[in-house]
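This report refers to the structure that appears directly beneath it.
Omission of a single protein chain aside, the complex is shown with its protein chains in their original locations.
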Amino acid sequence: MEKLLRIYLTVLILFIYLPIFSLTVFSFNSGGLTFPFKELSLEWYVKLLQSPKLMEAVYRSLKLALVTMILTTVLSFMTAYALRERFRGRLFIFYLFILGIVIPGITYGLGTALFYQTLGIKKSLWAALPVHVIWTLPFGILIMLAGFDPKIQTYEAAAKTLGGNNWAIFREILLPLLFPTILGTALFAFTLSYNESERGIFLLGTDNTIPAEILAQLSARATPELYALGTLSTVFSILLLGLTGWLVLRKS
Amino acid sequence: MEKLLRIYLTVLILFIYLPIFSLTVFSFNSGGLTFPFKELSLEWYVKLLQSPKLMEAVYRSLKLALVTMILTTVLSFMTAYALRERFRGRLFIFYLFILGIVIPGITYGLGTALFYQTLGIKKSLWAALPVHVIWTLPFGILIMLAGFDPKIQTYEAAAKTLGGNNWAIFREILLPLLFPTILGTALFAFTLSYNESERGIFLLGTDNTIPAEILAQLSARATPELYALGTLSTVFSILLLGLTGWLVLRKS
Amino acid sequence: MAQSEVIVQNLTKKYDSVTAVDNISFTVEKGSFCVLLGPSGCGKTTVLKIIAGLLEPTEGAIFIHGEDVREVPTYRRNISMVFQDFALFPHKTVEENVEFGLRMRKMGEAERKRKVQAILEVVGISELRKRYPAQLSGGQQQRVALARSLVVEPAVLLLDEPLGSLDYRLQKQLEVEIKRLHRELKMTFIYVSHDLSQAFAMADQIILMNRGRIEQMGKPEEIYYRPRSVFVAGFLGDVNLIPVQVKGFDRNRIILDAGVGDVYAPQQEENPSPGEEVFLAVHAESISLEREAEVCENRLEGMLLEEIFQGSQIIYTLQLKNKQEIKVLKQSNSGRVPGRIGSPVPIGWKLEDSILLLAPHSKRRVKDGI
Partner (left out) sequence: MAQSEVIVQNLTKKYDSVTAVDNISFTVEKGSFCVLLGPSGCGKTTVLKIIAGLLEPTEGAIFIHGEDVREVPTYRRNISMVFQDFALFPHKTVEENVEFGLRMRKMGEAERKRKVQAILEVVGISELRKRYPAQLSGGQQQRVALARSLVVEPAVLLLDEPLGSLDYRLQKQLEVEIKRLHRELKMTFIYVSHDLSQAFAMADQIILMNRGRIEQMGKPEEIYYRPRSVFVAGFLGDVNLIPVQVKGFDRNRIILDAGVGDVYAPQQEENPSPGEEVFLAVHAESISLEREAEVCENRLEGMLLEEIFQGSQIIYTLQLKNKQEIKVLKQSNSGRVPGRIGSPVPIGWKLEDSILLLAPHSKRRVKDGI
């Protein structure tokens, strides 16, 4: 039984990672897209660094992801804090947020574009900020809610009976105890935003983020420097997720 | 304090839903894309139904989502069942699955396309199935793990001491107790797959699913029947998520 | 006259349709040790949390040190609380945990250090002050929790089943220490417990609750020797409840028909009427067997069913002719063994050990709800 499960898990995981692996392999192939692997080279990585369009897009993506991260972290803390209390409609509100995950990304992006048009807001990098936050927020709330374990409520009660006011409790109890969770939320939000393309694509105008730029370039022609970029993005995402996991689970 | 939180939640939720709302409003506008709302009409919905290309794409999306749903449900049950046991590397495996959420969708789709090319697999609807499963699986595993509450392990132990073998325990204890969670996982997977575009787009070839078709048509020109379609998809997603929520939380 | 430290007035707490606390009132005197006692779900912890300000009452008022605290938040109520699972801050050392309340009160560092050191010595854990809670045993954690609550010198210390998660042996040791701390520090303690022996060991005043109401309050001896309802008598554990019917009165006695013979109880301020069906409560240790029984005013005959060794005590179970069981408690070194299982044994008790229960719901069966 246990052996079977082990084999199943191994196969599934191999299956998930093989595509990434092939992308990585070909990004180091001096031949580029085609099958016979010619020669190991960093050629495409060099080209990537020399492409101002791609590098600008990377810079834009990083800026957007950073601001999204800050907003998401603050908002998910507040939301999770509020959702912890039992009140009428609590679950309904929770599901209203979770809807952000299942709602069709393209539809949502399209709707926002239309909404902006109605309000007369111009397309730009920062116009995509709200849809990024709305995409990352449900994940942030889920992580935060998991982090608010029931014991924390007892610690808060204890701190109150010892004379702690709300601010003291936040500073002395919540912040230090939830610090790993907060940091985990931040990193997860950053990663999600950095990799987002569907929602933002209609809002960015000419300010393409990197996934939007890849999508745009791919419509024309697939160049191997995109493989190099994909490999780098993937490695970066894995590192951030690893850090998130370590932070969230370290205490238990 | 409580009032402030209420206001904050209301504003945030309004903010999330206004774009969807404007999409919906304009889908009923006989004028179409432009701001002055002319007249309430079902014109675009009728056009949508009369567009064979869009309707075929909807049919393809439903087929793919259904198969993805079945595979995801079975695999997430097995994975969550395996991950429940404490074993060395358990968390590592868990994070390998979760990576499916944060990995850049476009990169992943691109990698898979490359991988298929290497293996000589042709682009088609079913070629997108693996990437859909890999996208929905981490969510499925998360829902299942949340559903496997620790008490279930005690029920299993009790059933064992009463003479129940593995199959009897699955049939009599796990299946009935986890039924709402299993159904919830299925619905969530269906919704995610139905709305997926990034990963599949390079694999579908000419067999566009509906989000892929929307993306393709939008590169050319935004037509208001897409608004009608977006509105329908959103309503459909909301209904499925509502059902999921009800199923997962009914027992508690 | 002693000063009242805490006054609870017509307190009610409702959750949707459930009434957890139902219009209760009591007073705790300054410097006394009050135990809120009762089965789980009786509302005792709810009362404690309302006093602490961690829950809001639906109706009623709380006065602490003469002040109506309805509008006063927890952190300004001059109370502190010890929780069942200790609730030590896991990211702070023992010293930092204990210091927390003093820092909240903006006390200077030198004085803080001095006070922390002093209280750690009082509870006997000064050598552990640099450790984190996870590095301590259950008993040590409870000492830290006590120190942390005591160091702020609250007007009232609230304790919510603080020994509930500890081993029996440790419970007994800490009971003694908590009692000693109370005596030395002269604070007012309000202690929630479901354990009768804990209440007896520590309380000046017991408030016995059931289903959100107060069943009886008073000193341990009052509750033990003068239970006022079948619930209270049942809660005391080793009490025999014998259903009887009032036959009449002679001199200073009430004559009762126990079904297997007449028994007697002292006359009350308010006597029951002849024909009324009531319960007679007799403590298991008040019952004499064999020769000793023959000099008692109440005499019945039982058959020995069972003999259970309990360490320092032995419980004998006897059966009357109408199948009513009678428990008798004897110290195990008393050396008398009342014959063999199945043999007849004379049973007796003194007139003053007959407790008549006249409370309104005295006819409810004790097994109710089990």
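Letters A, B and C mark the chains in the order given here, with residues in each chain numbered from 1 onward.
Just so it is clear, a residue touches a chain if its C-beta (ideal position, glycine included) is under 8 Å from a C-beta of that chain, and two chains touch if they have at least 3 such contacts.
These figures come from a predicted structure and were not determined experimentally.
Trainee: Write out, one label after another, the shown chains that touch the chain missing from the document.
Mentor: B, C
Trainee: Which residue from C:Q140, C:Q216 or C:S229 sits in contact with the chain not drawn here?
Mentor: Selected residue, touching the omitted chain: C:Q140.
Trainee: Could you tell which one of C:E121, C:D167 or C:E276 touches the chain left off the display?
Mentor: Answer from the full complex: C:D167 touches the omitted chain.
Trainee: Please pick, from B:V11, B:V46, B:L119 or B:A157, the residue that touches the omitted chain in the full complex.
Mentor: Once the missing chain is taken into account, the touching residue is B:A157.
Trainee: Against the chain that's been left off, what residues of chain C make contact? List them.
Mentor: Residues of chain C in contact with the hidden chain: 39-40, 137, 139-140, 167-170, 172-173, 179, 194-197, 200-201, 220-221, 224, 234-238, 283-286, 308-313, 315, 329-333, 353, 367, 369-370.
Trainee: Can you list, in ascending order, the chain B residues touching the missing chain?
Mentor: Residues in contact with the chain left out: 151, 154-155, 157-165, 168, 172-173, 176-177.
Heads up, the rule we're going with is that only the chains that are shown with their structure count from here on.
Trainee: Check every other chain and keep only those touching both chain A and chain B; list them.
Mentor: Shared contacts of chain A and chain B: no chain.
Trainee: Using the average of all C-alpha atoms in each chain as its centre, how far is it in Å between chain A and chain B?
Mentor: Each chain reduced to its C-alpha mean, chain A and chain B end up 17 Å apart.
Trainee: Please compute the C-alpha centroid of chain A, do the same for chain C, then give the distance between them in whole Å.
Mentor: Their C-alpha centroids are separated by 56 Å.
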